[in-house]
Structures are given as C-alpha cells and as structure tokens.
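Excluded from the complex is one protein chain; the other protein chains are retained at their positions.
Coming up: chain A.
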Amino acid sequence: MGVKLLLDKAHVEGIRYFDVYRREGGYRSVEKALKEMTPDTIVEEVKKSGLRGRGGAGFPTGMKWSFIAKPEGVPRHLVCNADESEPGTFKDRYLMEFLPHLLIEGLIVSSFALGSNATYIYIRGEYAWIPDILEQAIEEARANGFLGKNILGTGFDCEIYVHRGAGAYICGEETALIESLEGKRGNPRIKPPFPAIKGAWDRPTVVNNVETLAAVVPIINMGGEEYAKIGVGKSTGTKLISACGNINKPGVYEIDMTISVEEFIYSDEYCGGIPNGKRLKACIPGGSSVPILPANLLLKTAKGETRYMNYESLSDGGFATGSMMGSGGFIVLDEDQCVVRNTYTLARFYRHESCGQCSPCREGTGWMEKILKAIDTGKGKMSDIDLLWDIQRRIEGNTICPLGDAAAWPVAAAIRHFRDEFEWHVLNPEESQR
C-alpha cells in the first residue's frame, strides 16, 4: 500500500460530517497555522513541500503564493478551481463529495496564508448536488468557530462562498473562471498580468485547484520537508488519479508517484487490468488534452526504461514519444477501440467548448471535428490526414489560452502514433461506416 495523505480517511463512516472529521484529527492544521504560524511561514512550508499545482499545469504552489501582490488597502482573494471538466478527470468531485471538510480545512489555512477574507469555490454547474454538501460543511465549520469572524480568537476573518458555473469547460481556465465569477461570459484574458497581480475584480487573486488546496492540510500537519520526502524528484507528495475507460476498476486512486504505469494498470490495488482479458492498446494518461500513447511507449519510455506515474517520467521523450501528467485523468483504451473515433469525440468536445475569441481555435477546432468525423465514418481522403496535421499545427501556440493547444495535441499525437489507423479508415470506407 502506498502512502495516503488525502484519502486515508475517505472510508470512515460519516467523515462528511464535522464531528467525525474532527474526531479523526480534522482541523488541526487550522489550529497550527493560525496560532503558531504566520502567513509567510506557511508559504515557506508550502514552498519546501515542493507541491505543484494539481489542476494540470504543475506550477509550484508556494512560488505562486509568494507572487501575490499586496497593494495597500486592496483586498486579496483565494479562488478554488472546482470546475473540473477535462474529459477523464473526476478526482476533485470525489474529494468534495466524500471529504468536503478536507477542502474547507485547506481553504481556511490557504486563505490565512494569502490574506483572503472572502474565498470562493467555483464549481462546475453540472455538479449540482455538491454545493449543498460544501455549504453544509461550511456551516458546520462556522458553527465550530473555524469560519466567520475572529476565527479561534486569532483575529482572522474568513468567509467561503460557493459559486456555481453553468456548463462551460473554458471556465476552468483561471482567467475565464474569473470573468465568469464576475458574471460575464467565460472569455479568457491575456496573461500576463497573472491573477496573482490582477485577478477577480482587478484584485490580487490566487486560483488553485481543489486537490492542491486539500494537499495544504497534510503539508501543514507534517511539515513541508516531510511531505517532500514522499514521491520522487520534483513529483513530491501524493497525486489523485481518476482512472477510466477499459479497465476493471475505474475510480479515483491516490498514488505516491513512485509506482510504474504497468503496476497502476494491472495491479488489483488500482485499475485491476483490462476487462475480458483484452490487450492494452493505448492510454491518455493525464486528461483528454495530453498526448495519447500506444501501449509500448506507455509502459516503457523510448529508451526502454520503465515509465512511472509521475510528472517527469510521463513526459519523458517530450511529445515525440512521451505525454504528460496533466490533471491526472487516466483514460485506457483496449485493443478493440478505435483511436480515430476516440480522437473525433475529443475534437468535438473542444469545438463545443471553444469560447470563440481566437480564430485559430474557433475555426480550427471546427475543421478538425469535421475532418475527423469524415475519416471516422469512411468518408475521408488520404490528403485529409495531412490537412488535419497542418490545422493542428497552426492552432498550437497561436491562441490566447491553452484550449487551442489542448485541442491540437490529442489530434497530433493520434496521427503521430496511429497514422495507420487513419489510413485504414480511408482505405476501407465500407467497414468504417457507422
């Protein structure tokens, strides 16, 4: 069994409620942080922990926190990104649904560190039943003196509000999220300025993922140095992986980033192998936007070394032969799956979710969807494959936000590793009809 820092109590009966959570040692980090530490020493601990943003970009959290601007007399905000919409990703939902107090605890400590008296949880609208769970946890925390005015008599005031989105993947991008929080369309802003300088209502704002903020709890409890000893290299601590697709045991797993991809897929502790004894064909290891890898490059790197479930190892080989940890959405395809069809559904997703501000993204995602659909259904030409390659290349890097890249990468990787499958569809139109 690997180390568990977040989900260790997930199966305790009643852990969703304050009393049980508290009895199990909950809210100790708030007492420690508010009474024994200062905002600066908390930021230092988080820096020492090596924690990297769990939303997908992997940016060092402590460093981001130390960048927050502190202009005189201007309020600052912490915003928790619970928009979770990257296909394959459903880990934040699990945390909020089963361990709401862990998130609230992390939010209080982080709010104190950042000086946020009003903290917002921006949750995707479709998770419509979860705001009730969070709001109940918030009420319980308040009733017990952990939220509201003068928390634990320390003079620190903090409120946490839940803000529901309304169905738009793009609102997970932090600047689109901020626009949406302000009651606007989710059109990303140009960065810089980063939110830490100019965010919600033009105030300094830190946006962090649910899992990142939950991880602050064990970091404060055990100390940053101890946390950094778990894991390997720059992949410190534990990571939640949401596993789905053709595996025996889909679900959310906490790993310590030292296990191999092979162990993760085949061990009974995790995915439990592929159903019906089928063979592994391919995998998208970090959410739909990261490159798909064929089985051979997934289990071993191009150099023939074992591939591990951590940031460095998953990206070993760059885009030519590697992929990314991303948001931890692990999507497995068995030998019967069609990579072209899978890529088509993802292209359709990104076209649907493009906010339309940049022409390469708005037009390019539509073209890619159309061409992929044609190829998938046996109506494509050989030249379409090159056209597709060309379009994705022209989107990447030419847009305001990375949604354009996110749309381009899966297409590029599918062609790179599975070109023969695209060609098969073109050459076998009859058999491709759906």
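Everything below uses one rule, namely that contacts are C-beta pairs under 8 Å (C-beta built on N, C-alpha and C of every residue); 3 or more make two chains touch, one makes a residue touch a chain; residues count from 1.
The rule we apply is simple: contacts and distances are computed from a predicted model.
The chain not displayed here is annotated in its UniProt record as "NAD(P)H-dependent oxidoreductase subunit E", chosen from "ATP synthase subunit a", "Electron transfer flavoprotein subunit alpha", "NAD(P)H-dependent oxidoreductase subunit E" or "Peptide ABC transporter permease".
Interface note for the absent chain: among A:Glu24, A:Asp40, A:Asp157 or A:Glu182, the touching residue is A:Glu182.
Residue in contact with the omitted chain (choice from A:Tyr21, A:Trp65 or A:Phe90): A:Phe90.
Of the candidate positions A:Thr321, A:Asn342, A:Thr365 or A:Ser432, contact with the unshown chain belongs to A:Asn342. Among A:Ala143, A:Ala166 or A:Met382, only A:Ala166 touches the chain left out of the display. If you put the missing chain back, the residues of chain A touching it would be 75, 84-90, 93, 118, 120, 124-129, 159, 161, 163-169, 180-186, 201, 242-246, 250-252, 284, 288, 329, 331, 333, 337, 341-342, 345-346, 348-349, 352-353, 355.
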